[in-house]
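Of the protein chains in this complex, one is absent; all others appear in place.
Labels run A and B following the written order; every chain starts at residue 1.
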Amino acid sequence: MANPEEIEESSDEIVKKMMFVMRKAPHGTINPYEGLEVMLIVAAYDQDLSAVFLDDGVYAIKKGQDPKEIGVKDFSTTFRVLPGYGIEKIYVEKESLENRGLTVEDLLLEVEVVDKSEVTKLMQEQDVLFPF
Amino acid sequence: MKFGILILEGPYQHQSSDSAYNFAIAALEKGHEVSGVFLYNDGVNNATSFGDPPQDDRNVQEKWSKLAQEKGIDIVVCIAAGKRRGLIDDNLIKGTRISGLGQLTDLAISTDRLVTFGD
Partner (left out) sequence: MLFTVNKSPFLFGHLDSCLQYAIKDTPILLIEDGVYAASKGTSYEKKLKEALGKFEIYALGPDLKARGIASVIDGVKIVDYAGFVDLAEKHNVAPWI
């Protein structure tokens, strides 16, 4: 029989697989930006984190964004700090890139390119999915 | 089962808040626990004390306020999203509180299932 101490896990010890599912384009909605803010905070909690950019979410990490003339803050380059914050598993979906005429060269951070079937598999493995 | 709820849209403009509320009620009726609701993005607007809909319409903010108080559900407004949208302590409806994204993280860690409603 296991020790009570072994059975009871404090919230400090629970490690969940959490994935940020980034499907929205930047600026049209605040979702990628406020999604990024969640990532930066959650990163401090030693969870098993990953992010996948698919559908219009690939636009959120596209190079060359300049929102000055729409009067909106540029947050795109902040995505670059994610690995430094401990979010190293950053995926981008191949089909989403291709459908938008983009390649990894167009992106402002290093990502792992995965196809739809791999995205499906990754999502199935998660305990928590944050949609942004 | 312990549920956590994340709401990403404000009241009335989208159905998210109503759907979330109805889900919460159903979960409680089934004997589950709804340990917390985190309000993010425009979802923070579900916690304003200034809501004043017509008499014949539901008062979304008050429904959440009542549920929080009656069922002990911790309804948290994200401080950053709240400040951006003008939700501060002074105009928070009873039964809700302001805190940081750490609370959302705790909710995700400590519950069995996080269910998100948004648009």
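In this section, contacts are C-beta pairs under 8 Å (C-beta built on N, C-alpha and C of every residue); 3 or more make two chains touch, one makes a residue touch a chain.
Here the structure is a predicted model, which means the values were calculated and not measured.
**Student:** Write out, one label after another, the shown chains that touch the chain missing from the document.
**Tutor:** A, B
**Student:** Consider the whole complex, including the chain that is not shown, and state which of A:M22, A:L49, A:L82 or A:V119 touches that chain.
**Tutor:** Answering carefully, the residue with contact to the hidden chain is A:V119.
**Student:** Using the document's definition of touch, tell me which of B:A27, B:A47, B:V60 or B:I93 contacts the absent chain.
**Tutor:** Only one of B:A27, B:A47, B:V60 or B:I93 touches the chain omitted from view, namely B:A27.
**Student:** Considering the whole complex rather than only what is displayed, give the residues of subunit A touching the chain that is not shown.
**Tutor:** 21, 23, 55, 116, 119-120, 123-124, 126-129, 131
**Student:** What does the interface between subunit B and the hidden chain look like in terms of residue numbers?
**Tutor:** Those residues of subunit B that touch the unshown chain are 1, 3, 8, 15-16, 19, 22-23, 25-27, 29-30, 32, 113-119.
By our rule, only the chains that are shown with their structure count from here on.
**Student:** Under the stated contact criterion, what part of subunit B meets subunit A in this complex?
**Tutor:** 6, 8, 40-41, 80-81, 100-102, 104-106, 108-110, 114, 116, 118
**Student:** Applying the document's contact rule, which stretches of subunit A touch subunit B when the two form their complex?
**Tutor:** Against subunit B, the touching part of subunit A is residues 11, 14, 16, 18, 30-31, 34, 37-38, 41-42, 44-45, 47, 128-131.
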